[in-house]
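A single protein chain has been removed from this complex, and every other one stays in its place.
Moving on, here comes chain A:
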Amino acid sequence: MNRRLAIGLAVTGALVAVALLSLAWTPEPPTRLHIPFKLRPPLAGGLPAGLGLLGTDNFGRDVLSMTMAGAWTSLLVALPSVALGGAAGTALGLAAAARGGWFDAAAMRACDVVFAVPPILSALLLGTLLGPGRGTAVAAIALFLVPVFARVARGGARRVWTADYVLAARAMGRGAFGIAWRNVLPNIAGLLVVQASIQLGLAVLTEAGLGYIGLGAPPPTPSWGRMLADAQTFLGPAPWLAIVPGAAVALAVLGFNMLGDGLRDRVDRRGPAP
């Protein structure tokens, strides 16, 4: 196992562990107010036990507990959006590679169109149509990921389609769908997994961005993006309100990227990335 993969696995593993732990236990309920103890810095004394290890926010909520619960919120958007966008994009890419011709051209131009619109902008549009919330965030990120996966899948699939074993399968009379499913997909699965883990990092980042502009899961669900937005006017007096969730986002993105890089080194036969 290479170092990148090890770090990536450790960080993402910790993230998932913290997110799962937050369902069962946090030092304080993340939404409970302690208004008399608001805006206390990390490790300040004189607080009820368990409160304020990483400080309290302007409502006296425990920042550590909110950040832990925010990890779950983040994964709950990132995982389904990558799964949805990945599945739809892969299907589109496989179909484009299998059919070729006008279908391929149309699908790829459609991808260009979606690519041309920044994900935040399409999320704003969806937010207006569907109303803000977790579903909107998932839909917006998934929509953005469809062309990403479609291109990766199409590129990989076109290489596989020229292979001799595909020729053999065609000679045996297997249909295009069967070949795509039985012969092509398993051969590009590695590429897709690498792409998925990198895109998970991007999805976490986009989820935070959507929460920041008010299109994420509504309160009281803790969200890193909304914590950052709320922290904005407190940067001077209470910098920990921004540092803690900001560091959480940075770590999560770093973890998924390292994981993706490490996986690529193992999957890609052309050797490790420079």
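In this text, contacts are C-beta pairs under 8 Å (C-beta built on N, C-alpha and C of every residue); 3 or more make two chains touch, one makes a residue touch a chain; residues count from 1.
Rule of thumb we're sticking to: contacts and distances are computed from a predicted model.
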Complex member absent from the view - protein name from UniProt, among "Beta sliding clamp", "Phosphoribosylformylglycinamidine synthase subunit PurS", "ABC transporter substrate-binding protein" or "Arsenate reductase (Azurin) small subunit": "ABC transporter substrate-binding protein"
Residues in chain A touching the chain absent from view: 31-33, 35-36, 38, 58-60, 120-121, 124, 131-132, 212-214, 218-220, 229, 232-237
